[in-house]
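This report concerns only the one structure given below.
Of the protein chains in this complex, all but one are displayed in their positions.
What follows is chain A.
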């Protein structure tokens, strides 16, 4: 999936995460993580994010994450939404989704 514009999903409320996905000039994923629980779960969050991006076939993007203690499933959902918005996808095949 190609990231074409800047898009955002999520909130800064407790147990949620706010994610901004931006187009990048450079190849690869640039990750900026800012989390309440970075010490405990920083690596885990990064893993989940990179895995989700791989599944969505995003090769080039800047991803800014402000985490307020979201669970993995929330992070995945917010990231998917942000990527789809950034790619300008308006229909989504939910059945295909695991």
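Keep in mind that, in the parts below, a contact is a pair of C-beta atoms (placed from the backbone, for glycine too) under 8 Å apart; a residue touches a chain by one contact, two chains touch by 3 or more; residues count from 1.
Note that in this section contacts and distances are computed from a predicted model.
Note on the omitted subunit: UniProt lists it as "[Citrate [pro-3S]-lyase] ligase", one of the names in "ABC transporter ATP-binding protein", "High-affinity zinc uptake system membrane protein ZnuB", "[Citrate [pro-3S]-lyase] ligase" or "MaoC-like domain-containing protein". The chain omitted from view is touched by exactly one of A:7, A:48 or A:83, namely A:7. Seen from chain A, the chain kept out of the figure touches residues 6-8, 10-14, 16, 18, 20, 22, 32, 34, 66, 68.
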